[in-house]
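Of the protein chains in this complex, all but one are displayed in their positions.
Chain IDs A and B follow the sequence of writing; residue 1 opens each chain.
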Amino acid sequence: MPGLQIDGLRIAIGDRDVVRAVDLAVEPGSCRGLVGESGSGKSLTALASLGLLPRAARITAGRILLGGDETVTPDRDRTGGVRGSGIAMIFQSPRAALNPVLRVGHQVERVLRRKDQHGDPRKRCVELLGAVGLGEPDKAARLYPHELSGGMCQRVMIAMGIASEPQVLIADEPVTALDVTVQADILDLLDDIRSRTGMGMLLISHDLSVVAERCESISVMWQGAIVEAGPNRTVINSPRHPFTAELVRDLANPPNVTDRPPQPLPARPADHPPAEAGG
Amino acid sequence: MRPLIEVHGLRKDYRRGGDMLHAVDGIDLALMPGESVGVIGESGAGKSTLARCITRLERPTSGRVFFQGVDVTDLSDRALRRFRREVQPVFQDPLTVLNPRWTVRRLIAEPLKIHGERNAERQVDEVCRDVGLASELMTRRPRDLSGGERQRVAIARAIALRPSVLVLDEPTASVDRPARRALLALLKRLQSEYGLTCLYISHDIRTIAETCGRTIVMYRGRLAEEGPTTAILNSPRHVYTQILISSIPRIDGAGAQPGRLKAGPASGQHLPDTGCLFAHRCPRALPECAAGPPVVEVAPGHRAVCVLAEPAGNHNGVTPS
Partner (left out) sequence: MGLTGAGFGAGRPDGTGPAAGPGRSARLRSELRQHPSLVVGGVLAAATLIVAIAGHIAPPHNPLALSPGHALAPPGPAHWFGTDQFGRDVFSRVLYGLGMDVAIGLIVAALAFAVGCAAGLVAGYLGGWVDDIVMRVTDILMSFPSFLLALSIAVVLGNTVRNVIIAVTIAYVPYILRLTRGSVLAVRGADYVLGARAVGASRSRVMTLHVLPNTVGPSVVQATLLVGWAILDVSGLSFLGVGIQPPSPELGVQIAQGASYITSGQWWVSVFPGVAIILAVLAVNFLGDYADDKLRGRGS
């Protein structure tokens, strides 16, 4: 089925494997969550899907398909053409992703022009900004990023992301830097866009509760490998891998009175093959 | 029983560009001995400013701060020495708050030396044991420690003089997730062992829920709601609190929705400052909100500053399950 499909992806930096044999799929219209700590390799996996790996990293094995077409392979891992052609990404720090010297409307229009959209880019830009929940979008379009709040900047980034009408949107920690009330708004917005356009979404976060609330299926990444994957309820209610279990425990229960450190985790992910829980 | 800390009508203003920012805008607070109170709010709520005013690291613009009945609002740093023994802050990021050139031992011994304690070495060892700091860490410098260890050093430094009150500003913010549970458990244990009264500041209701019996909700420098933590979590009465609680991502799926914030103005400048400050973002705002919301006692010990809040017995709308 089309959508985003990652098969056996391996990424290395220098001679170290930082992403090992990752399998991941995002069906159209669905939301898959990817949970892991910083350094677990989730962002690199996302960047690889857009051909945006940093220079020091390279794909050593596996492939990525979008809509059934092979877009990324070890030989072709840095194609600018992949971006904007069916897949888009939004990042944690919206202010850092926006150009501080250009008005936000201009930045959205640039994406629209690059995609050769029919219709007037300016009008479409205002429509988009309204669709992502900015009040008075025509006025907002004329503002610079520093004049907007964090939540508003994130909405602009979402507008830029969906401007190219992608099949799949990757959201890498989209709400981590935002207040919790704004978080909920933004996640609602993403859900809304998904249901209206049939776009698939990969929601990446270190916070299991964010992912658990919004995603139908969850993959857990630890030290470069997927250690657990499955439907939301199954992963949350009966986690197989100790890391997943620890994440779930952190959220569900208050801590014990003693402050003993948590159970040590196995040294290498190879000790615990990915626990495929159901479909 | 008299409150340990009392705050009346506290205001703190800052000049930002050409405007006056009312970081704290009329807060009343009372901390009873042995209590553990949480202050939650999002960015701009004024929680950290409140913490700095209570610990007198800043001087309030107006209002009074009392410790054990003594007015400490206008005292100079020198006059506050005794106060400093009793009321200690724990900051968000220990890395910046601890002198990077000093060793752990010297950092923890400093308050003891300043206040002329005789057996400084022995007391340092004792407090390190209580806080769970291994003795080989004593000769290291803060940047060589993990986030959790650093915060333990900061806590040891704060409790070395056996204060009565700890004011903790986002104590787990700089600590990685696996170490957070242990740190909160440590704080709870220390609170009972050392007989501490604690004020926790956080944007994360989950931290407060684990540690505090009573919670205060702040919005843009003012009180929105105050009450037992369980009441705040399960039956919030202020619309902002309802939205805040329901916005917290839940592992068992999104709960009932009391509405979402209305979109804010495009440029942050023209925010209203009369009447209810939340009204312009409130999905259920009424014309009377502009006149200034009343303080409603919705239950004993639970009050909300909202026109829609009704006294005990009436539910004023959707509450998250």
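One rule holds in what follows: a residue touches a chain if its C-beta (ideal position, glycine included) is under 8 Å from a C-beta of that chain, and two chains touch if they have at least 3 such contacts.
What you see is a predicted model; the values in this text were computed from it and never measured.
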*For the chain that does not appear here, which of the shown chains does it touch in the whole complex?*
B
*Identify the residue among B:11, B:64 or B:115 that touches the chain left out of the display.*
B:115
*Contacting the left-out chain in the complete assembly, out of B:12, B:47 or B:84*: B:84
_Among B:11, B:64 or B:141, exactly one should touch the missing chain; which is it?_
B:141
_Of B:13, B:28, B:93 or B:310, the one touching the omitted chain in the full complex_ = B:93
*If the missing chain were put back, which residues of chain B would it touch?*
55, 57, 77-78, 80-81, 84-85, 88-89, 91, 93, 96-101, 110-111, 114-115, 139-141, 143-149, 154, 157-158, 161
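We take it that only the chains that are shown with their structure count from here on.
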*So how far apart, in whole Å, are chain A and chain B when each is placed at the average of its C-alpha atoms?*
33
*Quick one: in the complex, what on chain A touches chain B?*
37, 133-136, 139-140, 143, 147-149, 151-152, 179-185, 187-188, 206-210, 212-214, 236, 246, 248, 250-252, 254-262
*Across the complex, what residues on chain B touch chain A?*
42-43, 132, 176-186, 188-189, 203-205, 209-210, 243-244, 246-254, 260-268
